[in-house]
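Attaching a single structure in structure tokens format; questions to follow.
Let's turn to chain A:
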Amino acid sequence: MGDLNAYITLLNYIPYILEGAKWSLVLTFGGLGIGFIIGLPVGVASVYGGRYTRLLLNIYIWIFRSTPLIVLLFLFYWGIFPTIGYKVSPLVTSILVLGLRSGAYQTEIFRGCIESIDEGQILAAYAIGMSSIQTFTNILIPQVLRISIPGWSNEYAGLLKDTAICFILGIQEVLTRAKIISMAIGIALLPYFIAGAILMILSYLGIKVLDIFYRRWSVPGLIKEI
Partner candidate 1 sequence: MDFWSSFITNLLEGIVNTLKILSISIPFSIALGFLLGFIKLYSNRILALLAEAITALFRGLPAIVTLMIIFFGLADFKIYLSPFWAATLGFILCGSSYISEYVKGAIRSIDVGQSEAAKALGMNKMQEQLYIILPQTIRRALPGVSNEITYMIQYSSLSFIVGVKDIFSVAITFNSLYFYSIEIFICVALIYLLLIAIANIIFRVIEIKLRYPK
Partner candidate 2 sequence: MNRDIILRAVDLHKRYGDVVALDGVSISVRKRETKVIIGPNGSGKTTLLKCLNMLIKPDKGRIWLGDEEITNPKINIYKVREKIGFVFQEFNLFHHLTVLKNVMIGLLKVKKMERDLAYEKAVNALSIVGIDRSLYDKYPAQLSSGQKQRVAIARALAMDPIIMLYDEPTSALDPQFANEVLQVIKDLAVKGVTSIIVTHHIDFALEVADEILVMYRGRVVESGAPKNLLSSPKYSITKNILMSGIALSNGLNHGFLE
């Protein structure tokens, strides 16, 4: 089971692993951010766009939702970026790929939320003379953003877990650090579990925070509880 020394050393290096959480969060929020910038417009376009637009977008969604993350990471890092001629750091590659993937998932979230908005809302907006754009910004988006928080919560949790996969590109996040420690001191269970636990805690905290926002911004009657 490994000698006691190993465990004591581990205790000393827990802060080291914890520091990796910073990078896990950078990856997560970077990915979520890019995903949001992609996801909301694409989500809207996939509902209101023309036939060919929707087809193209669906292909994008399909590719980035169905290809394993790790394959995408390597594809971009070893394949696409060198071919284009750019030398992109592992960190940027990871954030980009996570972002593209999150964009595909967030598109689905927003699409579902947009479609669930009562058509009557839009008709009423037109009836008082709002233009499409005004309806969009003043009526549609505020409601969509509120309704989408639960789904977004899921996306946050999922993305946070996926950041662990980025260890394969050598980014100094929690799993990489746990692995380094594990190889150094000779025990594996606890270091990896600690990495996992850190992610779980971050996940839980994030969901709680989002939940608070959800309640704060919630308007009675907006959300039809299932």
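Assume a residue touches a chain if its C-beta (ideal position, glycine included) is under 8 Å from a C-beta of that chain, and two chains touch if they have at least 3 such contacts; residues count from 1.
On how the list was made: all candidates are chains of the complex that A comes from, given by their letters.
Since the structure is predicted, the reported quantities are computational estimates derived from the model, not experimental observations.
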Options 1 or 2: the chain contacting chain A in this complex:
1
What part of chain A is in contact with candidate 1 in the complex they form?
1-2, 62-63, 66-72, 74-75, 78-80, 82-83, 161-162, 164-165, 167, 175, 179, 182, 187-190, 192-193, 195-196, 199-200, 203-204
